[in-house]
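Next up is a structure, given as structure tokens.
Missing here is one protein chain; the remaining ones are kept as they sit in the complex.
When the chains are written out, they are named A and B in that same order, and each has its own residue count from 1.
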Amino acid sequence: MADTTTFANATQVLEPFKGVKKVTIEEYFSSGHRTCQGCESALVMKLMVKAAGPRTIVLGSTGCMYVANTTYYSTPWVVPWMHTQLGSSGSAALGTAAGLKSLMKKGKMRAEPINVIAFCGDGGGADMGLAAISATLTHKEYNSLILLYDNESYANTDIQLSGLTPYGAHTTFSPPGSVKRLIHTRWKKNVAGMLAAGHPECRYVATVCASFAVEMMNRVRKALSKGGPTFIHSLDPCPKGWDYDPMLSHELGELAIETGIFPLYEVEDGVVKYYGKTKAIVDGRKRKPVREYLLRQGRFAHFIEEDLAYFQAKVDEMWEKWELPGVVAFRKDSARIPSVQ
Amino acid sequence: MAHLVCEVVYRGIFQKNLASRITRGIVLSARKAGRWGIAFGRYGDSPQRNGVPAKDFAIVADTKEELEQHMARYEPKELHVTICVDDTLCKGVESWAWYGLQPINRLILPNGHLLVTSTQSAAELLRDTHKKDTPYHLWILPGKASLAGLWVYREDHTEVRVLGALAKIAPQFLSLEAVSEAIREAEWGSDLKVGSARKAYERIEARPVKITEGNPETPYSFELPRWWEMREGVSIPALPIGKPIEGTKGYRPERSQVFKKFSSRTMRPVVDFDTCVKCTLCWLQCPDSCFDVMPDGLYDANMESCCGCGICEAVCPVHDCITMVNEAAFEDNASQWEMWRRDKDAYRVWLGTKIKEKVHVARSHGFRYRGQYEEEMARGEFELGGAPLSDGIPGENAGQKGAKVGEAHSTLSVSIVTGVAEAPGA
Partner (left out) sequence: MAVATKAASGPTVLEEKEMLISGSEAVAEALTLADIDVVTAYPIRPYDTVMQAIAKKIANGKLIAEYIVAEGEHSQFEIVKHASAVGARVFCGSSGVGWAYAMECLVVTPALRIPMIALVGNRALDDPGAFGVEHNDALFVRDLGWLLVWIDTSQEALDTTLIAYRVAEDRRVFLPIAISADGAFLTHSQALTRVPPREWVDKFLPPYSRGDLQLHPDNPITVAPQVNEDWVIEIRRQNNAATERAYTVIEEAYADFRRVFGRGPENPWFEEYMTEDAEVILMGMGTLSLPVKVAIRKMRGEGKKVGLIRLRWFRPFPYQQLARAFRKVKAIGVIDRDYSFGSPFGSGVVATEVRAALYNAEHRPPLIGFICGLGGREVTLEDVYKATDICFAAAKAGRAEQATCWLGVRE
């Protein structure tokens, strides 16, 4: 029986990239995936493992980044990759990390820090798989990163609404009709904030956007180096589900942050730090009006002024009323915007 | 012909609704003459992805029994009419991994028909379209490819023009009167649209294609392994790690050989290597990792894998350094960097032609802002598929996005959506 007291359960030490020119040149997620033109989620995959490096195992739950990437018996992955079930990203991260740790502790496998990354879409993560992710975030003894790539729909099944679909968006489950213009009147769940607030043993939670690639990769590196279970939420513009010219993917990601709709922040050992353009907003820069972002997407083409005003009011509320703007919906003043029935 | 089998080959998502209108229109038109029909999408294409070639089918028959013969299959093995609603698909279609590159005319029966919406001539189209060992007819419906998206439709009359043309191609099944009636009854129909259908009917002509005409290349294909040759545990080897290009310099990733993805391309980036500032953004922001890093630190979009999304042009901070140009303007997947290295002056000339020609070979690529399609249609002629040929790839529509009209980019990176100058990599 191996001496278990000497096993260090270390993580890799991944220093942040100091600028675009210092980024790893190798690709660990290469070409040949059947994703849409302009798919930002595919870009997230590429950047995620570019940041993680070759000593990595990736578990991918069902969704676009499973079906489109490995379509019909092919793969773009250079690092080992395994599919997992739709709601299982948390379990896959936990099981993989626990398996490796056990084998290394007991001397059955050479001990080395191997990155374990499990990804999920907004459907698989924020809806079905939330419980499993939550459980994994309580297990401080296992190192892993769970990355939720959010294209704001169940995109792989041809665009249905999820718990992270924005208010009023057109999906196949929420088509605007002559009697009901808006079927989907729920407001987007705040996953990163929720998970950071509820799991005191989880040392790192962050939100990212691939439009800010270096910062996104550095968050991944920090998460993997941190130790214990970590979580990253990425916002990914989706040309298919959002209905826009694919070449605008990068710009739309920027706009989502500049309008304040998607805040960029990290929660490191409980301390909230805004970064990038979100920091500028917190420091006083005016947010761009949400309509600039919304009306560039076909999924909001049916919005009338009332819808745009409501959306703006909800985003304003996030910044003006919340105790931790953009992060957690706790407030001192309980007056609310009248909700839409 | 007691039955008529048609397919619509189209750009996934961009033309999904268009294809559906066409195939349903075929069935509903044939119904007017008392025939039976079925319209269906190919299951294997689903979920569709922007740009990846997809197929819908319409089968029409005199009797129910005859119709049943052709149902319960994923796709027909042979057909009478292939309708291609984006002429860049004539270079061949690769719809998923292991599918190989299949010629656009592969399924057409001898003396069948290929109907293509295009601004190119027959000679130009036949340079791309693979040779077929039986003769067929080529019908060209003049106009740009009509690209939109899932939620907002581009009403440029393409679907009715196709139906009108079909009435000329297969008059035994689709009379012009039946087509007109079906259009009038459709939710999306109108008298104006009936007019467009008629004009298409009147103007379109057949161009016979001989077995000696076409692209002589053999498109790549795969043989599928047998059950005992396959690895167990539903496992396949990962892609190998890429390698430097020259000594230790440069980098080219290994790419999947069973799904190359270049046939998803409707336009390709043309790079001006002389003005590149090596900011790395095109390489970094490409979701498809299609840029090879060359030994001199420049970035070459590998045309075997580029799927033509255009993000590289959008993020490039230098004026006219990367320009998206209609894929129809190119004959092969040759490396631009190799061309430039061999002869920089010749390359500059070639580059200039391609970018200038953009005006004439421009194309649409999806939704940019609310009201865009209506504005384009207000300027356009419906019998040519809508907006004038000069509209399309960004720059021409810059006035709608906050950047100055007539200026594609300034020397700073300008967000083409917000028009605000940003530092590269911000």
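Descriptive notes on the structure:
Going forward, a contact is a pair of C-beta atoms (placed from the backbone, for glycine too) under 8 Å apart; a residue touches a chain by one contact, two chains touch by 3 or more.
Please read these numbers as outputs of a predicted model, since none were measured by experiment.
In the full complex, the chain left out of view touches A, B. One of A:46, A:101 or A:314 touches the chain omitted from the figure, and that residue is A:101. Residue-wise, the contact with the chain that is not shown comes from B:230, picked out of B:230, B:277 or B:334. Within the complete assembly, A:87 is the residue of A:38, A:87, A:168 or A:298 that touches the hidden chain. Remark: the residues of chain B touching the chain excluded from display are 44, 74, 96, 98, 224-228, 230-238. Those residues of chain A that touch the chain absent from the view are 1-2, 4, 54-57, 59, 66-67, 70-75, 77-88, 90-92, 94-96, 98-103, 105-106, 108-109, 114, 131-132, 134-135, 139.
The working rule: only the chains that are shown with their structure count from here on.
Spacing of chain A relative to chain B, judged by their CA centroids, is 31 angstrom.
By the touch rule above, chain A contacts chain B in their complex via residues 19-21, 23, 25-40, 42-43, 46-47, 54, 64, 67-68, 71-81, 155-159, 170, 210, 212-214, 239-241, 243-252, 254-255, 258, 288, 292, 295-301. Those residues of chain B that touch chain A in the shared complex are 12-13, 46-52, 96-99, 149-152, 236, 238-242, 251, 253-261, 264, 279-281, 284-290, 293, 302, 305, 307-311, 313-315, 324, 365-370, 394, 415-418, 422, 424-426.
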